[in-house]
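Quick one: this structure, given as structure tokens, is what I'll be asking you about.
A single protein chain has been omitted; all remaining protein chains appear in their positions.
Our next item is subunit A:
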Amino acid sequence: MDDYLSGEEDDYYYSSDQESLDGLDNEESNLQLVSSRINTAKVITKESLLAAQREDLRRVMELLSLKEHHARTLLIHYRWDVEKLFAVLVEKGRDSLFSGAGLTVLEHHRRRDSSSVSHSSMMSCDICIEEVPGYQMTRMDCGHCFCNNCWAGHFTVKINEGQSKSIRCMAHKCNAICDEDVVRTLVSKSQPDLAEKFDRFLIESYIEDNKMVKWCPSAPHCGNAIRVEDDELCEVECSCGFQFCFSCSYQAHSPCSCLMLELWRKKCHDESETVNWITVHTKACPKCYKPVEKNGGCNLVTCICGQSFCWLCGEATGKDHNWSSISGHSCGRYQEDKKKQMERAKRDLYRYMHYHNRYKAHMDSSKLEDKLRDTILEKVTISEKRQLQLKDFSWVTNGLHRLFRSRRVLSYSYPFAFYMFGDELFKDEMSSEEREIKQNLFEDQQQQLEANVEKLSKFLEEPFEQFDDDKVMQIRIQVINLSVAVDTLCKKMFECIENDLLGSLQLGIHNISPYRSKGIERASDFYTSRSSKEAVGEICQPSNCGTSGRNSEETSCSSRKRPRKDGSHRNSQTTLLDLNLPAAAMERK
């Protein structure tokens, strides 16, 4: 039998009891590996953007009894941070909260159609310097009154300048933000396109100016944004399938920290390593500064410009020399340092290459396996149609998922190790003995994970769609066991990093997204997640969604949900495989 985990294999084997295997058949039909628990990350699609925004708007509107556009002005100013806004309210009071955001809400709030501006009489507009009938004038909340044509001209320029989010009043030194309804009304009369652009800017502000929301970085862009509940470091999966790190928006990279990844990517892209190669293998001519390669054993080198110099110290010399010395030249102790420096650069280069090669190899495998996904799923389809005792092939899709996840972890464990055990970041953090012990500990785990990942990959590539029952069963057991093994090893690796490698201090700088056994959190649809919060575990019926003191606006929003019902409720309705449980427990369920 194969060793899945050296020494501890008993823990990870499960009883291959035929009955418990059969018990699984009906449950694992869904390919999506989402926990049935409530997700905290939400996908905000073009369609749900408005509703997501409205949730925050409503909190502010209710607390401060404000109209929507006033709440939006406040929220845009406070970058959609409702907590921050409330904190300012408590600390500095309502007036300074409002004035800080350029919001003027008059106590005697004048309704626009009421007549403090006389409709019939002529008034003078200070912008166009024309006499205009009162009904063609508009007074803003700040009290400044100009003609509609001038307002529209002002809005047009500002929207085109990309300043939709904070169009200020036309009066000199008036900081009041213009009422968005007025902007919309006056602009849409003559330029409906521009009014649309204005609305889009306002809506997208919810994503662009909000630290809890980020565009999915997929390319080509899927059009979605992801909202998280708190800005704790996490990795999320968009509904388009792209998995990314919420803090740096690069593809998921744990156990590498964001900082390590940034350094690593720079290192990989830079020519710095090539430059290093040149410093190891060539030396600049002291006369013309061209790089000169050493051609023979002796330390006197000659540049194509004719200049001779000493390879060891780089100093210009005459041509007269023998094997051991150059006449009239001595480098002495300096020579030793130079030698060491060279050796060091060489060593650093080899060290980098060692880690980079492995990182690259796993990245490449990952790409290949991604292509294999379809082939393997095809084999499942074929197998399901065959007259076999075994009808359920969810172990294949689960195994595949494990393979992708652990392959990713494995790839990024190399840049992690490069920095963890290198001089760049942690030189003074540990003694060289300490470092050696830790490195051995980590590399042991890394090797075990590597071995099991490769095995899992190999078994999944077997042509099981052609095998007989017995052989399929054997492969199934192997895949299930290996799936559990790589999961456990990934978990252990992250534990080792957190407990043994990075002290609490460094964990502050090197935030590493935690490993989640059930996979990277898949952001749920915005609507689904909200309703599942209210009725945990229950299937949300559209009629359920409008409960708990929601006003009429909410009802209209829930009716908008209906057409999307089929797609959006998929995640929370289906019973999904909880990968948190070891396979053994799953089998018994």
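One rule holds in what follows: a contact is a pair of C-beta atoms (placed from the backbone, for glycine too) under 8 Å apart; a residue touches a chain by one contact, two chains touch by 3 or more; residues count from 1.
We adopt the following convention: contacts and distances are computed from a predicted model.
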item: Among "Trm112p-domain-containing protein", "Prenyltransferase alpha-alpha toroid domain-containing protein", "E2 ubiquitin-conjugating enzyme" or "Dolichol-phosphate mannosyltransferase subunit 3", the UniProt name of the subunit that does not appear here; value: "E2 ubiquitin-conjugating enzyme"
item: Which of A:Ala51, A:Leu89, A:Ala171 or A:Ile203 contacts the chain that the document leaves out; value: A:Ala171
item: Touch with the omitted chain, as defined above, among A:Ala51, A:Leu89 or A:Ile127; value: A:Ile127
item: Full-complex contact with the absent chain, from A:Thr40, A:Gln136 or A:Thr156; value: A:Thr156
item: Subunit A, residues in touch with the chain not shown (by the definition above); value: 126-130, 150, 153-154, 156-158, 170-174
